[in-house]
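Missing here is one protein chain; the remaining ones are kept as they sit in the complex.
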Amino acid sequence: MTFEELEQIAAETRENREKSPRELNVCVAAGCLSLHSDAVKKSLEEEVKRTGATCRVRGTGCMGLCSLGPLVASEPSGQLYKSVAAADAAEIVKNLEGAPVPRLLCSREQPFFQRQNLIVLENSGRIDPEKIEEYIAADGYRALVHALTEVNPNEIVQEVSKSGLRGRGGAGYPTGLKWGTVSKTAGTTKYVICNADEGDPGAFMDRSVLESDPHRVLEGMAIAAYAVGATRGYIYVRAEYPLAVKRFGTAIREARRLGFLGSQICNTKFNFDMEVRIGGGAFVCGEETALIASIEGRRGAPRPRPPYPAQAGLWDMPTLINNVETFANIPSIVRRGGDWYASIGTKKSKGTKVFALTGKVRNVGLIEVPMGTTLRQIIYEIGGGGPEGHKFKAVQTGGPSGGCIPEQFLDLSVDYESLRELGSIMGSGGMIVMDDSACMVNVAHYFMEFCMSESCGKCIPCRSGTAQMFELLTRMTLGTATARDLELLEELCDMVSSTSLCGLGQSAPNPVLSTLRYFRDEYIEHINEKRCRAGVCECGSTVGVTA
Amino acid sequence: MSKATLATIWLDGCSGCHMSLLDMDERLIELSPQFELVYSPLVDAKVLPRNVDVALVEGSVSSDEDEHKIRLIRSRARILVSLGDCAVTGNVPAMRNSFPVDALLHRVYIENATLQQQVPTERLPVLLKRVRPVHEVVTVDVFVPGCPPSADTIYSVLKELLAGRVPDIAALSRFGI
Amino acid sequence: MPLTSKKPPLPSEDKRWRIVNGTMRRHGYARDALIETLHTVQESFGFLDKVALRFVADSLRVPLSQAYGVATFYHFFTMKPPGEHVCLICMGTACYIKGAGALLNEAQAALGIQAGETTADAKASLMTARCIGSCSVAPAVVFDGETMGNVAGKNLREKLAGWRPA
Partner (left out) sequence: MNPAPSVKTLMIDGKDVSARADQSILDAARENAIPIPTLCHLDGLSEAGACRLCLVELKGTPRLQPACVTLVEEGMEVTTQSPRLEKYRRMVVELLFAERNHVCSVCVSNNMCELQDMAKQLGVTHVRFPYRYPRLPVDTTHERFTMDHNRCILCTRCVRVCTEIEGAHTWGVFGRGVDAHLITDLDIPWGTSDTCTSCGKCVQVCPTGALFEKSKVGMQSQKNPDFLNYLNEMREIER
């Protein structure tokens, strides 16, 4: 594959599209799909066939504003229709040329769309994720061809370092540094692994990217493999994401067909191929060494680091592990340069971040904003604020490893460091808004149950400590706890975070610590007054229930 | 100097800790000028006095009566000592905790009984759902593990307490044995 | 147990064993294909049992204790046959905040079973998931593989009632 050939495919694809420019793009990613967008698509196809209209009906990836799904975009006019039902097909097709259907219109001018800055999601909802040609028509695989034919691996690592990109899986380790280590470590075979074991409850960024634009991730992995000298790749996807598995499988086959995977890619000496590995429902496998154990077919129990996977990973070989969103940033960085990427974001956190904005907020969906955007902008401008009649209480980031951030910090600009200072973490990007109908003790209890059940059981602090913390929190929610139990809980938080073997245990106390930090009075009420102000816990009297 | 008042209490345990206390033999006589035994299964006094300096508690909290007793003792004792594994850990009495009380009573009084198969109900303390070590019910000042703690251990503990010091238990005793 | 190096025979005439064998062959009977193969078994049979585990372990030359350890480590694998219908309630944070707990209680009451169980008539199984990634339409429930978003108690009751005609 050469630039000329790439351009030819892109040109043909665009040409075909221009021949009959009218198309109806139906989101068939998970959110809209669970609102039966497949039925909408079928109905539109039938209607087009019945009326003989010249219009293509395509299934595309996520358009972002999932709470108003199923979403349908009408091109070339650019109209976006919301909450479309199968029965609306006739009206939509009838009005293809004339005025749009006002009843279904969803403005693209609203802050939800205007406030975003799309890099990772630039193709989401715009291309058919199952057609490689459409990705190529959107400048896809140019970065890979450029990397392989015009620059050496070292330069790629440097470019990524220059971009300031940090791991999007949660911890924020500098990506360029990681690549550099793997590239410098000698090994007979090196591996690249994409961590798509998005286990945080309330997060669906990776799912959406894989379902909406799988080639972007694949291209990022191939570039990474070239940069670090790897020849084999794995993508470890949750079993709960069958559509993502299917679409990525299709993407691999298509990429092989066009020679982006296999041997002597782009007529160079670079060989690289990859396969999908399906997870088994274990949150701990998001941890690098556990994930490696799982790919090796073993129990997903983490092992002590060092050695880090970059030195001794899969089958003890140097292994690069990055998360989906990290890889998805790579093609843009390689195409547009590290400096361009570094111009976006804050001093220490560059680029954009994709968030799954959910919970008690009007506009639920997938968003991508520059690092440094404030929580208030995200929740109130993009998210449209919470539902009527309820007061904002906290936003939860980082899932079971993160924390709850209260109102007084909403003007904080979001980056890795600022969130950590508040006792939460960036995590993979789940952002769950909670209002006064949520009880913070109950939320801590919920996450502790999660960590307890997801603990692999290998090290004692995590295995037994989470079970103890869960018991103590249970007592609080039931109104049987004493002040002594709170002391023990706090001692355990310190001990489990300081002594656990891996990140799961080390961060398991975070939801408790952050709620204790900002909502200690709620704990005290549960203990001293046997009262839950949100009326969620059955801890005796429910005096003070708001609405 | 007035004598310190000492009480010993027997909750759910085998009385082995009390036997071990008696095993102090002549050392009991050595310490006796320093204390007055005001309440104990070993003496006739039936009423717990208001002020107890040191209370040695043997046994776990297994019934409503145990719970009542331990709370009363706590309210009247200056220093409360959990004496022996039953008081400290729940020990053997707590082995029933993996089973529901009803199933347990049924097994003991009906399945395994040959005569008069019935679960006694009247004038008997009600078993708690779970046997608990003393410190899960009231605050404990000194823990003396051991099944039973040896006479030497109890002697050292008593001697230290009577001298107004906190004994270093870790050096003296351990769970089990 | 794998005392010989010969590949074990298929456990029965059931054609699904060939599908399982196919997965292992595709991976060159490498040990690391264990999890992939268990996925195939579960897809084909609906669950894992000891016959299947022994067959897979022997074929891949994985010790039995390890195969069982792996099968029970990953919660996606089930050792019990599922009911004719499966109701899976997402308990992810977004769903939880929007009332998934109440939905679970409703489903337990409606089916008379706890999460993770199957009704005595084998008609329905009730499961929970950590997060199915459908947070945007929380609370979400998967009925027989089909995700339904913004589920209210009423939808749930109707759907479950349809599975178990009184």
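The first chain written gets the first letter, and so on, giving A, B and C; residue counts start at 1 in each chain.
Criterion: a residue touches a chain if its C-beta (ideal position, glycine included) is under 8 Å from a C-beta of that chain, and two chains touch if they have at least 3 such contacts.
Predicted, not measured: the structure shown is a model, and the values here were computed from it.
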* Asked: Which shown chains does the chain we cannot see touch?
  -> A, B, C
* **Per the touch definition above, residue among C:Ala67, C:Leu111, C:Cys135 or C:Leu160 touching the missing chain** => C:Ala67
* To do: Using the touch definition up top, pick the residue from A:Gly52, A:Gly78, A:Gly98 or A:Pro304 that touches the left-out chain.
  => A:Pro304
* To do: Would you indicate which residue among A:Thr231, A:Asn271, A:Gln311 or A:Thr499 is in contact with the undisplayed chain?
  => A:Thr499
* Considering the whole complex, which of A:Gly31, A:Gly402 or A:Gly465 touches the chain not shown? -> A:Gly465
* Chain not shown, touching residues in chain C -> 1, 50, 53-54, 63-69, 72-73
* **On chain A, residues whose C-beta touches the chain left out of the figure** => 282, 284, 299, 303-304, 452-461, 463-468, 471-472, 488, 491-492, 495, 498-501
* Absent chain, residues of chain B that touch it -> 82, 85, 88-92, 94-95, 97-99, 130, 133, 135-136, 140, 143-145, 147, 169-170, 173-177
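One rule holds in what follows: only the chains that are shown with their structure count from here on.
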* Asked: When the C-alpha atoms of chain B and chain C are each averaged to a single point, how far apart are the two points in Å?
  -> 51
* **Centre-to-centre distance between chain B and chain A (centres being mean Cα positions), rounded to whole Å** => 57
* Provide the residue numbers of chain C that touch chain A in the complex, in ascending order. => 30-36, 38-39, 60, 62, 66, 69-70, 73-77, 91-94, 96-98, 129-138, 140, 147-150
* In the complex formed with chain C, which residues of chain A make contact? -> 30-31, 33-35, 66-67, 69, 198-204, 207-208, 238-241, 277-283, 294-301, 356, 358-360, 364-366, 396, 399, 430, 432, 434, 438, 446-447, 450, 454, 456
